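This report concerns only the one structure given below.
Here the complex is missing one protein chain, while the rest keep their positions.
So, chain A:
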């Protein structure tokens, strides 16, 4: 029997708007200090505080924003910085595809909903079977968006030392957060852990040669292990249909 992985049912309840807000606040708090650091770094490079805040609100991606400022700070040109940021954000391609079934409406509306796909929300919202909890996804993203912008404004306003984050041991916030989410998978079976290990190994190897974005796309290919397993009987007969225990807000698009 194919085991549908439903992570986060233990420590991170995913049903409903309140759960999404709670997840968003937890994740947003973790990234708040990263946002402060980003704001501080941009001020050290001569950015206007408003520019840093607008960047955070419009891009809403820590890795891309830090790739942007790092490349510019190292003397790279605008083109190099933009390419670096885009490569890091390439991971959003498979994430967007994965979440597509849980977005609503036609192409325009789905495109408008797509910015909610950010790492933490995407990782906290899956229900198994390729579906995502819309309420968790959007609520968590909205809260994180607000905290991300607020943190950037604080960093841009206070302009603390750019290396404050590292000297205080806070630079590991993002990897620790993702490791926590990875481990928060009660009932995850062998396939889940095998896929995780393979994804980590692929990313580790590719990281010697490529920026983070392409390395992450390579890691995502570990999910193709699912093709090596037979489908459960109820899925062999045709496209997945809504099940009796489907939660509101999670049904596939009709």
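The rule is simple: a residue touches a chain if its C-beta (ideal position, glycine included) is under 8 Å from a C-beta of that chain, and two chains touch if they have at least 3 such contacts; residues count from 1.
As a convention for this text, contacts and distances are computed from a predicted model.
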item	value
Name per UniProt, for the chain absent here [options: "Integral membrane protein", "Glucose-1-phosphate adenylyltransferase", "Anti-sigma F factor" or "Branched-chain amino acid ABC transporter"]	"Branched-chain amino acid ABC transporter"
Contact partner of the left-out chain, one of A:21, A:54 or A:142	A:54
Missing-partner contacts on chain A, residue numbers	2, 4-5, 7, 11-12, 26-27, 29-30, 46-48, 50-51, 54-55, 58-61, 64-65, 68, 72, 78, 81-82, 85-86, 89-101, 103, 105-107, 110-111, 113-115, 117, 119, 122-123, 126, 128-131, 166, 168-185, 188, 191-193, 195-200, 202-204, 207-212, 215-216, 218-227, 229, 231, 235-236, 239-240, 252-253
